[in-house]
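The complex appears here minus one protein chain, its other protein chains still in place.
Chain IDs A, B and C follow the sequence of writing; residue 1 opens each chain.
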Amino acid sequence: MSITKATTHVTQNEALVFERSQAGRRGYRLPALDVEETAIDDLLPAELRREDDLEGVPELSEPDVVRHFTRISTWNYNIDLGLYPLGSCTMKYNSRLNERVARIPGFAGLHPLAPEEDAQGALEVMYELQQHLAEITGLPGVSLQPAAGAHGEMTGVMMIRAFLDARDGVTSDEAKRRKVMLIPDSAHGTNPASAHLSGFTVKTIRSTPEGLTDLDHLRELCASGAVAGLMLTNPNTCGIFERNIKEICRVIHEAGGLVYMDGANMNALVGVARPGDMGVDVIHLNLHKTFSTPHGGGGPGSGPCCCTAELEPFLPVPRVVRSDAEGGGATYGLDSERPQSVGRVKAFYGNFGMHLRALAYILTHGRDGLREATEAAVLNARFIAHGLADTFDRPFDSPPMHECLFTDKRQTRKGVHTLDIAKRLIDYGFHPMTIYFPLIVQGAMLIEPTESVGRAELQQFVDAMKEIAREAVEDADTVLGAPHTTRIGRLDEAAAARKPVLRWRPAEKAAGA
Amino acid sequence: MSITKATTHVTQNEALVFERSQAGRRGYRLPALDVEETAIDDLLPAELRREDDLEGVPELSEPDVVRHFTRISTWNYNIDLGLYPLGSCTMKYNSRLNERVARIPGFAGLHPLAPEEDAQGALEVMYELQQHLAEITGLPGVSLQPAAGAHGEMTGVMMIRAFLDARDGVTSDEAKRRKVMLIPDSAHGTNPASAHLSGFTVKTIRSTPEGLTDLDHLRELCASGAVAGLMLTNPNTCGIFERNIKEICRVIHEAGGLVYMDGANMNALVGVARPGDMGVDVIHLNLHKTFSTPHGGGGPGSGPCCCTAELEPFLPVPRVVRSDAEGGGATYGLDSERPQSVGRVKAFYGNFGMHLRALAYILTHGRDGLREATEAAVLNARFIAHGLADTFDRPFDSPPMHECLFTDKRQTRKGVHTLDIAKRLIDYGFHPMTIYFPLIVQGAMLIEPTESVGRAELQQFVDAMKEIAREAVEDADTVLGAPHTTRIGRLDEAAAARKPVLRWRPAEKAAGA
Amino acid sequence: MRYIPNSPEERQEMLRGLGLSSAAELFDSLPQDVILKRPLDTPEALSEIELLERFEAMAARNAAARRPSFLGAGAYHHYAPTIVDSLIQRSEFFTAYTPYQPEISQGTLQAIFEFQTLVCQLTGMDVANASMYDGSTAMAEAVLMAERVTRRTRVLVSAAVHPEYLRVTETYVAHAGIELGRLEVDEETGRTSLDASALDDGVAAVVVQSPNFFGCVEDLRAFADRVHAAGALLVVVVTEAASFGLLRSPGACGADIVVAEGQSFGVPVSYGGPYVGLFSTREKYARQIPGRLAGVAFDKEGRRGFVLTLATREQHIRREKATSNICTNEGLIALAATVYMTAMGRRGLQEVAAQCAQKAAYARRRIGALEGFSLPHSAPVFNEFVVRAPSEAAGLLRRLASEHNVTGGLALSRYLPGRPNDILVCVTETNKRADIDALAEGLKGSSR
Partner (left out) sequence: MRYIPNSPEERQEMLRGLGLSSAAELFDSLPQDVILKRPLDTPEALSEIELLERFEAMAARNAAARRPSFLGAGAYHHYAPTIVDSLIQRSEFFTAYTPYQPEISQGTLQAIFEFQTLVCQLTGMDVANASMYDGSTAMAEAVLMAERVTRRTRVLVSAAVHPEYLRVTETYVAHAGIELGRLEVDEETGRTSLDASALDDGVAAVVVQSPNFFGCVEDLRAFADRVHAAGALLVVVVTEAASFGLLRSPGACGADIVVAEGQSFGVPVSYGGPYVGLFSTREKYARQIPGRLAGVAFDKEGRRGFVLTLATREQHIRREKATSNICTNEGLIALAATVYMTAMGRRGLQEVAAQCAQKAAYARRRIGALEGFSLPHSAPVFNEFVVRAPSEAAGLLRRLASEHNVTGGLALSRYLPGRPNDILVCVTETNKRADIDALAEGLKGSSR
């Protein structure tokens, strides 16, 4: 079989903007100053003004700028080119309609400190989104303030901290505080990092050979007391649903702790099962995953927190609230009078532009479409799992949910590793899957197709992976040398880290640009 | 020297939409029908309804559609990737600001048959654009109705037809009619085609060894009488200004004819010289060239006609007119009461969306910027002419204006022709120049950089051309086999024309897609 | 000027490199007496902020753009999915030009080939070109082509063809030795009547529009037989392309050339343009077709691609003997229509058409029931129909707009002085029931 999905085509090289800069070029024009000019020294004394004349900042015309960014953009793979199966990232279709909604002048041009009575539409958007997220998670208390998943984690575990302190009445007394946060060894790195940031001591729970949380180990750790809570991803980072979730929650609750759920994998559950019904106390959602707000090359995201009524008083301030005037009609407002709140986690109210897109996603799918998307996402992952079952090693055999996990075990014999397989996928026209995560699985390949890809391309992916497996045996060098079709080959990351060059400086000149 | 501007990168293959189609897929959603449904047979009898159920029309989801067009788009070279030196096409920068202007709902959503009092803004846009074009050409009568250059030519020569018939009072009597339209052999094909469409007999004027209109031959042809007029491009299609323009106009006028100027090359003259001041009677402008409205992969264009006061009564109807209310304030209207008009050349009022963009271009440049653009465009062409003078054959040595002309004469010895040089330029990261036009120059290469490209890229182009000249001698096969870096190689156009396949049919399947 | 890359200093250096001392010397090849000795009398440059303010202010004076509208007659308010505009705004599409170099223009070429195919599928024909300026010029080109094909010079045009299309055709054929005859419209049915006598062997073609200018669907089948019997071609004109989703295709009815306005396919009404002319015909006439054609081609390795083909028909090669003078066409608008047809797809095109017809039927019922108003024509319609008002239409519509904020349709008197009280009403899927009710109420209220 030859590679049919992709081939090569001519592309432009392009230097750094700084290397392109030419003194005297202009890419902007402002209206002429329309007020009497004040002498510069009367504006600001010289010692407060810049001396460097912004030396080094580029000088370019508008076409220069457009060509620069257009050229470099063409070096990126992206969702609109095809399958982007990064496990745990839910790279689903980003609707243009939602982009349009976010740019409606009445939203994009609204200042966050505008009086509430003049911002009712924006407050309604946030309030309505909160309502829908509460229904989807089964957890009534919602804050849209966190800017991403990790931010939501921090917010959630801080709420647990505050709740426990209040409940146990030990806000002051360090010693008596419950300090232990239990986190499975399969968890995403942000979980322990967020727990640490919130003052918890992290204790790691083993996973079972099935890829599930080890209940006995969990009980053991709880027995030791001082347990504040558990951070659990469900489906977990192996793509497997924690079927003992209710028991797990019971154990933690009996031990006096609370359960935090990392909602990064909610694309497997929306409309099918609700964390609130499983015993979860607080969760974050990634609007940039499950609810399709664009990943933007690394962000922005949005990581709302949803919690039980018990925890609601501890949510960040301000809260977006609704008050119904008798005789119908509602007004929306911001409420900061929450004495038990963990406080603010971000200036203003969160990434409002993402709230708009997520609400547009929910309203476009509708009740049935939300469940349909979940089913389609899980089905696609199963299709791949099924197609690759005979070719790649599956560390766990529980049926995968929205993503499936494989390893390079069968390929390593010939020296081909996960990284090589990933790089070779590029030649076949795909973005690679998530690799070497979760850490508990050696040579992990975590594949999440999402619902946004059709059968034919799924099959192309399966075929490509099988072909690479064949190459790994018959023609290992081709795989080890991949990618062969890109502008630049594998980059020496080790050398880059040894002598980091983190910014351009006039000295440095463009290599072949 | 190695190729530094471009290289190759992985790209997606993509089949035809029809080959991608899957029964049952949906990419749209409409609001539910909100009126009582009428039985289909009561709407329309069966014999008036489609029987084929739109068999073959694609069925795709929204992501399928987005990926399809995004993928194929990446196979196109375009202005935002760099120099696009198609001679005679003026491929200048297309401002995003102008795109935004054209999409303002008050313009994009305005129906052409809206009452004039409710469309004053649109009429003002057209009126103001007419005023500016009149000033730029020095010709007071303007119609924005023609949809492209050729359409403007047809309109202009029809106006000449109508004027002469009226003047000579021979509207009826065929025999007495002046039927001869003189056109230089270097003219663009649309000139004779438009003249023919307007009932003229085309007589061809020779060019001099300098690449100019042969005055003696012109006089000779005029002597033979029956001359209706002349269609002249200035600067002509060799990129040379017809320095005898005034004399040429005098000769034609004395012979009782009128002078039509093809304004395709106005990017060499805006703000520097005005056709009206040269003796030209009527001209068309290409807003999609000189005034930067996007070429759109082949269109839309806009080809306004500007003419003398004498010819104004013959312009197409309706005209956009202004009436000033006493005490200031003006209203704009459409006037169709022009008995001498050649009539309509298009439904409604022309490509209004292009009028908006052209006006935005004129207002953004401002008086000085318009001349500055002309100077920069001519300077860039001179830079290339100078850089390639020693390497390629220049058929004429008069100094070039906004575009410069070369031939493959020095390369053909080794069997390398213009087509090969053009194809090889692709490997160097450039779009080729216009080739084999004008027809009077064997192996013509017409290069128009426009003002929208910087010095560095001009130099890269010069270097690439010189390098190709070297290859033509030392390594002809590389040039003859070019391009080597594109998804597909040279296509067999002869075979395609012999057995034309002009549409997809269910039978045909995608080759490697 | 911010669009010009080379700075004034850089340009000075470049001039020096050419041995010139000033930009003015670049124009030394021009005689002094043609050089403009003063600055142009056009406005000073505006910044982005100022420019947008100016255009926003002018746009605000287009009151009609803010009202529910029932205007059609050659330009239609249909909904365009957001992806249509976002895809055509990719610079790869909108800043490129005619695909003269196929190896780096396959995106444009494949899209044109898909456009041609879709046009053939909808019109029921074999071959379609890459686009004409608009529906009106496409009709004119069809008449010219009929003359080339038949070598006959009389063309009969239905009086129910869009009046502007007819005017444009008159202009185009004025010097082509073609004589245009007129086919009357039956007042009662609203359909074109074809009298046998007119159909002699000098007739090159018969041109009918369906749905016609009055909204009535013509019986094309019946026309085809009689036209072909006379050895002439049947040219069918369609101004409302949405009708293809429901009406029998002209091809299936026996048309020889089908021309249409493609604006309904995702293109804004934009005060009349840019739109896109669709042009399709039978296989056997392929080499007589005007305009560009994309076709399949293969490279040495047998890889499929697309090229512009049969260029020997065109002006750049045939010059005065070309099938048309068209060069630049409506490429980007054809692309928009292609994206629209693909996004709506088979079922969407059918549903849009069905909703148009259903809503128009509802509007007919509502308005037909109004005291003093009548529906003069009996033939079936798609989404446009004539309403005969009890009073002068233009004034009535003005009151409707000012007092009820509805643009109620077109006063036919604009084109047909003989029909002072007639209004052409168009209803599409974008007109809500509430708008239609408001129209009916408004008509009642505004008629005096």
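As a working rule, contacts are C-beta pairs under 8 Å (C-beta built on N, C-alpha and C of every residue); 3 or more make two chains touch, one makes a residue touch a chain.
Just so it is clear, the structure is predicted and the values come from calculations on it, not from any experiment.
S.K.: Quick one: which shown chains sit in contact with the chain that's not drawn?
M.R.: Looking at the complete complex, the unshown chain comes into contact with A, B, C.
S.K.: Looking at the whole complex, which of A:3, A:170 or A:202 touches the chain that is not displayed?
M.R.: Considering all chains, including the one not shown, the answer is A:202.
S.K.: Out of B:24, B:209 or B:339, point to the residue that touches the absent chain in the complete complex.
M.R.: B:24
S.K.: Per the definition of touch given earlier, which of A:170, A:215, A:379 or A:440 contacts the omitted chain?
M.R.: Looking across A:170, A:215, A:379 or A:440, the contact with the absent chain belongs to A:379.
S.K.: Which listed residue, A:169, A:189 or A:225, touches the chain dropped from view?
M.R.: Checking each option in A:169, A:189 or A:225, the one touching the absent chain turns out to be A:189.
S.K.: Out of B:100, B:206 or B:338, which touches the unshown chain?
M.R.: Residue touching the chain left out of view: B:100.
S.K.: If the hidden chain were put back, which residues of subunit B would touch it?
M.R.: Output for subunit B: 10, 22-31, 59-64, 66, 70, 95-97, 99-100.
S.K.: Contact with the hidden chain only, please: which subunit C residues?
M.R.: 48-49, 79, 81-82, 86, 89-90, 430
FYI, only the chains that are shown with their structure count from here on.
S.K.: Nearest whole angstrom, what separates the Cα centre of subunit B from the Cα centre of subunit C?
M.R.: Roughly 19 Å separates the two chain centres.
S.K.: Please report how many Å separate the Cα centroid of subunit A from that of subunit C, as a whole number.
M.R.: Once rounded, the distance between the two centres reads 46 Å.
S.K.: For subunit C, jot down the residues that touch at least 2 other chains.
M.R.: Where subunit C meets two or more other chains at a single residue, that happens at 3-6, 10, 45, 48, 83, 91, 104.
S.K.: Please set out, as single numbers or ranges, the residues of subunit B touching at least two other chains.
M.R.: In subunit B, residues 25, 62, 66, 70, 74-75, 80-81, 93, 95, 426, 452-455, 483, 486-487, 512-513 touch at least two other chains, as defined above.
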